[in-house]
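In this view, the complex is presented without one of its protein chains, the others remaining in place.
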Amino acid sequence: MLIRPDRYDLRVIGFYVGKIVVGVGALMVVPLVVALWLGEYNDATALALGGGLSLGVGRFTEWRLHTRESLDWSHGLVTVALAWLLAPALVAVPLYLSGHFATWIDAYFDGMSGLTTSGLTLIQDLDHLSVPMNLLRHITHFAGGQGIVVVVLTVLASSSAHIATLYAGEGRDDRIVPNIVRTARFIYLVAVAFLIVGTTALFIAGLVAGLSPGRSIFHAVNLFMAAFDTGGFAPYSTSIAYYHSVTMELVIMVLMVAGSLSFALHYELWRGRRREVFENLETRSLLATGFITTVLVVFGLARAGTFSDVDALFRKGVFTLVSAHTGTGFAVSPGRLFVTDWGLIAPAAVVIAMALGGMASSTAGGIKAIRIGLAAKAVFRDIRRAVQPDAAVVVASYRSRNRRIIRDEQVRSAITIFVLFLLLYFGGAMVAVFYGYSIDEALFESTSAAANVGLSSGLLSPMTTPMPLKIVFTLQMWVGRLEFMAVFALIGYGVSMVRGRT
Amino acid sequence: MSPNRKPMRRQTVLEILLALVLIVAAAVTIGAVRRAAPETELGIGVDPAESPDDPAADLVTCERTLPEASTLPPDREDLKPVGRVTSTAIYECPDAFDGQVAVFIGEVVGDVLRRDGGAWVLMNDDAYALEVGPLQGHREFRGANSGLTVWLPERLVSLVERTGGPDARGDVLRLRGVVLRTDPADGGGLTFRAIDGQRIADAQSVDDPVNWPQAILAILVAIVAVALTLIERNVARKR
Partner (left out) sequence: MLLRPSSADVRVIVRVTGKSLYVLGVATLAMAVLALTWGDLNSASALTIGSALALVLAAGTDYVTDARAALTWTRGTVAAVTSWISASAIAAVPLYLSGHYGSYVDGMFEAMSGLTTTGLTLVQDLDHLPTAMVLYRTSLQLLGGLAIVTVGITLLSATSINAASMEATDIRDARIIPSLGQSWRRVMQVGAAIFGVGIPLILIVMLLAGLPVGSAVVHAIAIAVSAGATGGFAPMSSSVGYYHSFLVELAILPLMMAGALSFLIHVAAWHGARRKLLREFEVRVFLVAILAVSAIVVFGLGRSGAHTELVPMLRRGVFTAVSAATTTGLSVVHGRLIATDWGLIAPAALVAAMTIGGMTGSTAGGLKPLRVGLIMKGVVMDVRRVLLPESALVTESYYMSRRRPLTHGHVRSAATLLLVFLVATLTASVTILFVDPNVDLTEALFASTSAAANGGLTVGTIGPAMPVTLKLGFMALMLLGRLEWMAVFSAVGFVVAAARGRR
């Protein structure tokens, strides 16, 4: 039986959502400045409108719903779920005004895609999009990736009361350093460090590829944010194929992998504990699945006759696989070719890699390596127990910064979410099939959305995709990003508001 | 949770309803200030990519052939093109076009990546390129961009003077060249290697005048937002 939330609960939630909304407004500042500098006045006013709206609504909420109450677990989850529903709506304002989106739903879709670091897009005529708007799209990756919530709380937080609940609600249940605010700030530091190094590297790669310096900066900044935050938006419609440059592809691969590693791992690397890195369950799981899927992709491509020389297999096959497994979504081939030219095994391997995802507590999506690792260990433990039930008690453990014992509860939760993700992938695919698409495209697109990857088989198109299907994909991106719990909490809240006991 | 729980009062429900009404009103207002109806038509009389429009191309059927390494054909001047190809047709059945000499018409967008004795460019043959022009100048929605990546040898790079972007529809080129399904020079990507061609339409700037209703609304909202911020700060300080 659930207890009906009262006014105070709603107030607390509203207050913190307000804080986050203000943060969304902050996103629009940099593109606004750039727009003014470049003389793109319409973009500037659009961004000002969006920013002003966010700021206004947020401040208003903070004023009227001010409270000193702390968040408890349920508040935190509901706040996060609502925040990720509202923020895209605000980002949609300048996007819609840019004129590149046919309807509000399209703009909202892109907002959601940006903030969940998915990378699927319903934008029209991307190749003629203005610089500030393009920058806004990529900045949503950056913000969403670092967790809007965390960003807002470190910049605007006054009290650290129960910020832990918001943090964990995001699906990150790993506290690196004891103090939550310090953890968030550490995340910031890592991001900034990579920002400097990564953008410079991309800038140089851009010059090598033949871009002029001014343009190279534009591409470098945008690509960094999309790569490190494993987003997937790219400045031009041909994604990374635009550059035709090995250097660029290599730098981006490094950044994608870095972005899919958990922050805890970055911390360990920072502290120089390399042994820890390789004994970590997540790293091992990721290496194993990465290796297997890469082999499958390369093999599948060779077998289907798509590519026959090593160079192509690496630059197209391996790159796409890394992009899929890290949840980035950069493409080096036109999406349609996945269905028409890649045979059956290679796209299947790509879908599997997308479904599995990167590490927990990183910007990647999907089922996450820790769950795969725990599930695998649990299955092996059960098999061992089946094999030798009369022997001594079998205790399984795993390594994640120190040796921990696998408890039933963890395994249960890991496998449950694993299964829920599979249901999400198949459910979305079924809806697409219902609308007449083939199962290969449907499964590809659905997995891409639910695992926040961003590779597209060509199914998602602004003019031909039916509206309900767009909404379904938007919801998939939302649910996948929040890893179910926050969404269930929100639904449970709604249900209990209607029927709970007082 | 607080010890004395108060049930949801009617006031709260009304507040929530009011918020919803405001949201709808905001959406409608913003939608109203969006850019006005189409102004310039930048068509050049060439059909954009929809389906293969050349009878010769119809004869090509989509078959999976056994793997054969794509090789670069010699740059012979007398190779006859099979007809005009469009990007969508090629993506639907890349195998059928592999190695064919064909004509491709498209708008150059983005950057000209000069290196290795030539340049890589992205040429779109969608409606934005060939029919209605960039979306900045009108409101005809035609979906996503579609085009081919083209390799221009050094002697053809000068064909491109201005590329397409937010402020212009770029130069439109008509090229004769070879379609390669897996171009080794691009690490296996699908490219169009140009042999010769000409510019059939010059770049045209897109007029994007300032949208005054939007600007005014923006200023108003900004003022309200700043006011609210100041009020909230004031109230917070007093607490």
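Brief remarks follow.
In this document, chain identifiers A and B correspond to the written order of the chains, with residue numbering beginning at 1 in each.
One rule holds for everything that comes next: contacts are C-beta pairs under 8 Å (C-beta built on N, C-alpha and C of every residue); 3 or more make two chains touch, one makes a residue touch a chain.
Keep in mind that this is a model prediction, so the values were computed, not measured.
Considering the intact complex, the chain excluded from display touches A. Within the full complex, the residue among A:I20, A:L420 or A:L455 touching the omitted chain is A:L420. Screening A:L189, A:V295 or A:I439 for touch with the missing chain picks out A:I439. The hidden chain makes contact, of the residues A:V411, A:L424 or A:L469, with A:V411. Contact with the undisplayed chain is limited, among A:A378, A:L424 or A:L455, to A:A378. The hidden chain makes contact, of the residues A:V254, A:A288, A:M430 or A:I471, with A:M430.
Residue positions on subunit A in contact with the hidden chain: 2-3, 72-74, 77, 344-345, 348, 352, 375, 378-379, 382-391, 407-409, 411-413, 415-416, 418-420, 422, 426, 430, 433-434, 439-440, 443, 485, 488-489, 492-493, 496, in rising order.
Everything below uses one rule, namely that only the chains that are shown with their structure count from here on.
Centroids built from CA atoms put subunit B at 24 Å from subunit A.
Those residues of subunit A lying in contact with subunit B across their complex are 4, 6-10, 25, 40-42, 45-46, 48-49, 51-53, 55-56, 59-60, 62-63, 66, 69, 72, 93, 96-97, 99-100, 102, 104, 123-131, 208-212, 215, 236-238, 241-246, 249, 302, 304-309, 311-316, 332-334, 336-337, 340-341, 458, 461-464, 497, 502. Residues of subunit B touching subunit A in their complex: 1-2, 5-9, 12, 26-27, 30-31, 33-35, 64-69, 91-95, 109-115, 119-120, 122, 124, 128, 134-136, 139, 141-147, 149, 164-166, 169, 181-182, 184, 186-190, 206, 208, 210-211, 214-215, 217-219, 221-222, 224-226, 228-229, 231-232, 235-236, 239.
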